[in-house]
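The structure that follows is given in the form of structure tokens.
What you see is the complex with one protein chain gone and the rest in place.
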Amino acid sequence: MALAVLVIVAVVAWVVISPLRPARAGAAEAADTAALEELEAEKAAKYREIRDAELDYRTGKLDEADWRAIDRELRAEAVLILRRIDALGAPVPDPAPDG
Amino acid sequence: MDPARKRRVRLVVALTTALLLAGALVYTSVSASTEARSPSQLLASAAPGRSYQVTGKVVDGSIRQRGAETLFRVRDRNGSASIPVAYTGAVPDPFANGREVIVQVHKSGNGFVGERDTLVTKCPSKFTAKN
Partner (left out) sequence: MATLGRACLILAFVIALYGVGAGLVAWRSGRRDIAASARRSVYALAGVLTVAMIILESAFLRDDFSFATVAGHSSHTTPFFYKAAAVWSSQEGSLLLWVWLLAIWSSLALFLTRKRMRDVTPVATAVLAGFAAFFAGLLVFFASPFEVLGAVPADGSGLNPLLRHPSMMIHPPMLYSGYTLFTVPFAFAIGALVTRRVDAEWITATRRFALAAWLFLGIGIILGARWSYAELGWGGYWAWDPVENASLLPWLTGTAFIHSIMIQEKRGMLKVWNVSLVLATGILAILGTFLVRSGILDSIHAFGASTLGVPFVVLIVFLLVLSIGLVAWRSSLLRSEHGIDSFLSREAAFLFNNLLFVGMAFVVFFGTFFPLITEAFGERRNVGPPWFDRIIVPLAIGLVGLAGIAPLISWRRVTRGNLRRNVAVPLGFGVLVAAVLTAVGGVAHKPWALAMFALAGFLIAGVVQEFARGARARRAMSADSWPLAMVSLVRRNRRRYGGYMVHVGIATLFVGVAASSAFQHARDVRMRPGDTAHINGYDVRYAKPLGRVVVRDGRVERIDLGSQLVVSKGGHVLRTLSPTRGYYPADAPFAPVSGMFSGEPESQVQMIAGLRRDFWTAVQPELGPLRRDMALYDKAIRVLAQRGAPVDKQVLAFRIGLQRIVDDYASGRPYSTFRLISSPLVAWIWIGGIIVFGGGLVSLWPAPDGARRRATAGYAARVARELGRA
């Protein structure tokens, strides 16, 4: 019984402490990656909106004029996002997953 | 109307509607509610014909069958004052001596008549504070 407890504690300790051993400098890149991920998420959401608008048009809820207007608006917004992504520089490659 | 004013108007309308609805809610709930009483409270003061929701425990040995009616007594959770109840209809499965029940009743003569489908028996708790 005591042995089983010891084994479990040892496993837990290993799992929890192992990321801490070789100290990695994580703070500096965090800010940049966060901003980039955020913009990527906004871009994905914007693309989704563009596709949704087209589906709305093709299923007859919008007439062509209205759709073109909305599509233009959305694509302009997407362009802005892409510009901001470019402004951040080359995308930072993802470090090896740490679990 | 400029947009700021429009927004304020909308807000006022929304809040007023919400308040009116809330008021209606409170009003209907109070008028549709029944008083919750314990058996000793009912013994002390129960107006005939008015519905009360009584909560208590079934007195051991008090359950009798009289045709389609089930007769039993309900006592205070922590006490012995009890009232007789006559309930017609199917009785829930957990109903038994000593169980906690909730039933809607109205006074009739010296006893109380249970209203149909209002008898709720609590699932027996296997767990009390001490256990």
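The letters A and B name the chains in turn, as written, and every chain counts its residues from 1.
We adopt the following convention: a contact is a pair of C-beta atoms (placed from the backbone, for glycine too) under 8 Å apart; a residue touches a chain by one contact, two chains touch by 3 or more.
This is a predicted model, so every value here is computed, not measured.
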| item | value |
| --- | --- |
| Contacting the left-out chain in the complete assembly, out of B:29, B:78 or B:110 | B:29 |
| Residue numbers in subunit B that touch the chain omitted from display | 3, 7, 21, 25-26, 28-30, 32-36, 53, 55, 64-65, 67-68, 88-94, 96-97, 100, 102, 104, 116-118, 120-129, 131 |
| Positions on subunit A contacted by the hidden chain, ascending | 1, 4-5, 8-9, 11-12, 15-20, 23-24, 26-27, 30, 33-34, 37-38, 41-42, 44-45, 47, 49-53, 55-63, 66, 70, 75-76, 78-79, 82-83, 94, 97-99 |
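The rule is simple: only the chains that are shown with their structure count from here on.
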| item | value |
| --- | --- |
| Chain centre separation (subunit A, subunit B; CA means) in Å | 53 |
